[in-house]
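For reference, the structure is listed below as structure tokens.
One chain of protein is taken out of this complex; the other chains stay put.
After this line comes chain A, so read on.
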Amino acid sequence: MRPLIPAAAAVGALAVASLFIGVGDLPVGALLAGAPSDEAVQLLLVSRIPRTLALVLAGAAMAVSGLILQMLARNKFVEPSTAGTSESAIFGMTLTTLLLPDIPVLARMLVAGGFALGGTGLFLAILRQVPLRSPLVVPLVGIMLGGVITAMTEFIAYRYDLMQSVRAWETGDFSGVLRGRYELLWIGFVLTGMAYVAADRFTVAGLGQDFTTNLGLNYRRVLSLGLTIVSLVTAAVIATCGMIPFLGLIVPNVVSLLLGDNMRRSLPWVTLLGAGLVLACDMLGRIVIHPYEIPIGTMMGVIGSGLFLYLLLRKNSHAA
């Protein structure tokens, strides 16, 4: 456990750096001297601290969701955006925006979470029926399912002029995060905590239904707990800042390459690396075309595709 401390310190340093990057000027010296201007304090409290917290929470929660989903689907190439989860959540968001435009954000997120749960459940049900489960077929099925759900979303969005809202949910972006607009992510924090408590159960569930039942665990209950965590986390992240592709895929795979598949051992690393990767990508997006910024969905799309291709094309990728 010892190397975790420097890793946590590194993520902490990234988080602090994230506070000082942006268009508005934040004088470090004045803050340290204890005599900051009111404007600087406002900027820090309303924008920078919420954004940094949102990045850390979303990154950690999405990475853990990916790990749980990989355990439950027993496949290393699965994550919310390759299992129909994110697409279903966006479908739910679109429907509530259209049918119940006045309900509070929390209710909308819960509805989206329900849809995400349904979509992921459908994905797992389909997998059970596909006889030959080559490791590469599993994500293909999930991606096709996601494509179908996206087609349905776009059908509705196009008819009712919601295309740009849908695009906003499809691309993760933290630039709109302010105090009062990110608090849903604390739900993700609570759920990630639950994943910590249940980590051993997920590890066992990853060995299959028969094995789990032999060890005296209720497989269905573990499965529903995992799916609920993943769906609600995905919905909360999409409702707050939009979809972050590949995060849940890259982070658990890198950790598993280094540490193996015991979830209790890998969870802290997945959490830290998830938060760190999101912080780093977001800061890079803010720096590259300063004073404008590249949304994190695009940054992760580009960086994540590269890393995913590497994982796929590694010499012994079939072992993964």
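Quick note on the criterion: a contact is a pair of C-beta atoms (placed from the backbone, for glycine too) under 8 Å apart; a residue touches a chain by one contact, two chains touch by 3 or more; residues count from 1.
Convention: contacts and distances are computed from a predicted model.
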Listed names "Enterobactin ABC transporter permease", "3-oxoacyl-ACP synthase", "NADH-quinone oxidoreductase subunit J" or "Alpha-ketoacid dehydrogenase subunit beta", with the criterion being the UniProt name of the chain not displayed: "Enterobactin ABC transporter permease"
Among A:16, A:45 or A:148, residue touching the chain not depicted: A:148
Contact residue for the chain not shown (choose from A:41, A:106, A:140 or A:215): A:140
Full-complex contact with the absent chain, from A:77, A:115, A:202 or A:269: A:77
Hidden partner interface residues of chain A, rising order: 77, 122, 125-126, 129-131, 134, 136-137, 139-141, 143-145, 147-149, 151-152, 154-155, 158-159, 163-164, 167, 170-171, 245-246, 294-295, 297-298, 300-302, 304-305, 308-309, 312-313, 317
